[in-house]
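Before I ask anything, here is the structure I am working with.
A single protein chain has been omitted from the complex, and every remaining protein chain is retained in its original position.
Here is subunit A:
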Amino acid sequence: MSSIAKKKGFGASVWDYLTTVDHKKIAILYLAAGGLFFVIGGIEAMLIRIQLAKPDNDFVSAGLFNEIITMHGTTMIFLAAMPILFGFMNAVMPLQIGARDVAFPFLNALGFWLFLFGGIFLNLSWFMGGAPDAGWTSYASLSLASPGHGIDFYALGLQISGAGTYIGGINFLVTIINMRAPGMTYMRMPLMTWTTFVASALILFAFPPLTIGLFFLILDRMFGANFFDHTMGGNTIIWEHLFWIFGHPEVYILILPAFGIFSEIFALFSRKRLFGYSSMVFATVLIGFLGFMVWAHHMFTVGLGPTANAIFAVATMAIAVPTGMKIFNWLLTIWGGSIKVTVPMLYALGFIPSFVAGGVTGVMQAAAPLDYQLHDSYFIVAHFHYVIVGGVVLAILAALHLYWPLMFNQMLSEKLGKWTFWFFFIGFHMTFFIQHFLGLMGMPRRVFTFRADQGWDLFNLISSIGAVFMAIGVIILVINIIITVAKNVPVGNDPWEDGRTLEWAIPQPVPFYNFKQTPLVRGLDTFWIEKQEGNKEGMTYAEPISDIHMPNNSFIPFVMTVGLFVAAFGALYNGEKTWAVPVLVLGLAITLLSMAVRSLKDDHGYHIHKEDLMNEKGGK
């Protein structure tokens, strides 16, 4: 039997997950940790909507409200959406290209632990003197003036988790370039793999500016530097540039994998080849490219001048073109298909109108003169929630249902799934559609309350009721997950019956070494081709059964991360506590020593022998 099926004690399982380098287990870790942060960010969202449900509310104080909105945004972007997407990329992409694992399994584990500890560090701020309160963008003049340690937690926590994301990005890139199965040419890669590829490239080039920006913030606040302090010759706009050079590609890092997920869903449940595959690939790459050209559209009102504003406005509008191509390709994929409206398909169908609405308001804001009116109003809040929730979150929920059988060999209840969808979908539009009008009526974003005579009462109340609907949807989802896990009914191979791509060709539960023999890819939707030709074996294979080389588990990623976690506390209290510098040095020493150990100790991995693989086949 494979080691996955072996019953293990609780302690052994925990140790297994602490040391694992298996992309499928790391995917589960990402999903679990990201899910937890999603719930935390969701609770913060509910607190915001309770506070704004009626005028002159004093449910939370103004200061606490600032902390809540900051942590809501930061948590949802960095600690919920991105890690959950990373979870699906990890679970699906290596199987989709027929790889044994990712290129650097050790770094994969390291990336996860860095994200998790960065997230924990950030959230510890709640208990250690107050959370960051300068908004998720943390503009420098405001964040330099923020008292307490909130902003320090923000800068250090994001630095740690950002390093994890960066590592993950490189890892996915190398995996996709070097480890595709024979026959898997670039133009046969499923869209999920393509979008992972482009999103990873964006991570590679977008995260370093954030790293530098955060370092400046850390150095300014904790180590006496003067990057942003204008009395010392500094320039606060530098932060805005660095942040948005990262920040704009970041939204494509989030939305491209969402596009990938929906492309898989539309083809799968329309039982048709994805319409315009090559134009989809082209559009994905083009969006990734243009994503770096538009950051200053977040800064139209800063005063960069009409020339800069005009250039960035035009570049921003240009992005609507490849995005529009994608929308039409999805519509034409459904057209004439033999459609099955499963839960993932429901999300995909709901996604199109929602995301188009968010895209249209985006083009509106791209017009710089109009943006002067809309800037920092609830119109902006409505816009980015339409693209992030209507795009990314719907994709995450869809992928959760779609890939649950692949990851856990169980099927989430379709019935409860539909309840979740309708509650969430209706709640989402109820919450955010009306915020467009609040914005047009002049309600600024990030205000902790409003007065009764401003005429915003009813719309805010409707918006808050919508948020309750979304919360109910998520609660039903959690119940669904609990019931499914408790029942634990195995699903068997090709759980959706119409799997087209390679990940559905693998036997369930997925063996820890993935494909026993590396498959031969004979075209786009390779599994579908094999099924159409009546291949009983599932796939055509590129090699006979032979020894499989596997990496060893390792505890070092965890230790390395703990070192940085400790060091972050040292930096945080620098100049304030006497133990700060020793702790900083100690933490860095732990990290650097474990890096040295990793480098000096030979780690050749191990082999699964051919005979054992043959026996397994017989035993089944």
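We adopt the following convention: a residue touches a chain if its C-beta (ideal position, glycine included) is under 8 Å from a C-beta of that chain, and two chains touch if they have at least 3 such contacts; residues count from 1.
Here, contacts and distances are computed from a predicted model.
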| item | value |
| --- | --- |
| Missing subunit (named according to UniProt) among the choices "NADH:ubiquinone oxidoreductase", "Permease", "DNA-binding protein" or "Cytochrome (Ubi)quinol oxidase subunit III" | "Cytochrome (Ubi)quinol oxidase subunit III" |
| Candidate in contact with the missing chain, chosen from A:64, A:120, A:142 or A:174 | A:174 |
| Which of A:235, A:278, A:535 or A:615 contacts the chain that the document leaves out | A:235 |
| Listed residues A:219, A:293, A:339 or A:479, member touching the removed chain | A:219 |
| Selected residue (touches chain absent from view) among A:19, A:211, A:373 or A:540 | A:211 |
| Sole residue of A:30, A:227, A:404 or A:515 that reaches the chain not shown, by the stated touch rule | A:227 |
| Sites on subunit A contacted by the missing partner chain, in the whole complex | 103-104, 166, 170-171, 173-174, 177-179, 204-205, 207-209, 211-213, 215-216, 219-220, 223-227, 229, 231-235, 238, 241-242, 245, 596, 599-600, 602, 604 |
